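I am attaching a structure below and will ask some questions about it afterwards.
One protein chain is absent from this view; the other protein chains keep their places.
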Amino acid sequence: MTLLLLNALVWHILLGTIALVAIASLSLLLRGEVLNIKWLKIYSFVGFLAFLGSWISGGYYYATYYGKAVKPIILATSTPWIHTILMETKEHIFLFLPFLSFVALIIVNLFPKEIESNGKLKQSLILLSFLIVTLGIVITLAGISISGSVTKKF
Amino acid sequence: MDWLTFIRIGHVIGTVLGVGATTFAEIFYLKFSKDGEINPLEHDVLKIFYQIIRLGLVILVFSGFGYLILWRLNFLGPQVFFSDRFMAKITVIVVLLTAAFAINFRLINLKVGSAITFVSWYMALILGVWRKSPLSYPVIILSYLVLIVITYFVLEFFRNRISSKPK
Partner (left out) sequence: MNARIKLAESIIFSAIALVIYIATITIAADLLPALKESLKNTFSHHWIGKSLTSAALFVGLSLVLLLIPFKPNPQRITRLLWILIALTILSTLVILGFFSLEALLK
């Protein structure tokens, strides 16, 4: 693995984690009656940017390295479903996250006062954040399984 | 200082903050409940503990991923990633995160949530330290569930004892 690929993998994981923590923090902030609009905007912005970064770095690693160097190893193990189900699902579901977080970012920035006063809008934004975090955790667990099944190629 | 040492220090700090703050949050909650109410100052003190718990959790998550990255780059493979101890630890952390969310959004009873988070923090600590644990995943999880139930009743015992004492 080259230094660039190593960085791509590391930043994919790190930025994904930052994004999840940001969106989770966003959802926790939304539960108050009086909202801290400044931090809502910061968390939504960080979440979106981090997902974008994770998408690009992970995509580079996946497109240039995973297919030829990692996938054959996993397929040769006793748990090939880790690629055929987990990785295949993960790589496509991940595509939702930057756009979902962008929707959250737009709502927070366009309607800060309305989120506070409109219970239904706030509730739907909380649920959207929950969804992003849940999908993120599922993707993360899949990623851990994928990393865990990679042994040195002999 | 190499990356492993840096990550290890971070992980220990996260655990210390989380376990410590959870423990003191419970102790102080029991103490503050003596007079039957939590006044604004007491509420602020508890709030500080909850913020430290959150900080500990964030440090733990990031340093935990640091470990995973190092394991991956060193090809430690299924023997480590799919070990009973590690899978149990991941289960406990996911339960802890879920319980923390559920408590914050008032989706579960606070007493139940308290017992779950209290045991989860200590379980994560024990599983992290007890590297040569011979226990299987089902045994660890069963013990974890039993401990949650026991802890719930122990905390309930102390709450009742404190509230029944003359003020």
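Just so it is clear, A and B label the chains in written order, and each chain counts residues from 1 on its own.
We take it that a residue touches a chain if its C-beta (ideal position, glycine included) is under 8 Å from a C-beta of that chain, and two chains touch if they have at least 3 such contacts.
Since the structure is predicted, the reported quantities are computational estimates derived from the model, not experimental observations.
Student: Just to confirm, in the complete assembly, which displayed chains does the hidden chain contact?
Tutor: Hidden chain, whole complex, touched shown chains: A.
Student: With the full complex in mind, choose from A:6, A:49, A:73 or A:121 the residue touching the hidden chain.
Tutor: A:121
Student: In the full complex, which bits of chain A touch the chain not displayed? Write them out.
Tutor: Looking at chain A, the ones touching the missing chain are residues 55, 59, 62-63, 67, 80-81, 84-85, 88-89, 91-93, 95-96, 99-100, 102-103, 106-107, 110-111, 114, 118, 120-121, 124-125, 127-128, 131, 135.
Keep in mind that, in the parts below, only the chains that are shown with their structure count from here on.
Student: Let me have the rounded angstrom distance from the C-alpha centre of chain A over to the C-alpha centre of chain B, please.
Tutor: Roughly 24 Å separates the two chain centres.
Student: Any idea which chain B residues touch chain A in the complex?
Tutor: By the definition above, chain B touches chain A via 58, 61-62, 65, 68-69, 71-73, 75, 77-78, 80-82, 90, 94, 97, 101, 104-105.
Student: Report the residues of chain A in contact with chain B in the complex, numbered from low to high.
Tutor: Listed in rising order, the residues are 1, 6, 9-10, 13-14, 17, 21, 24, 27-28, 31, 77, 79, 126, 130, 137, 141, 144-145, 147-152.
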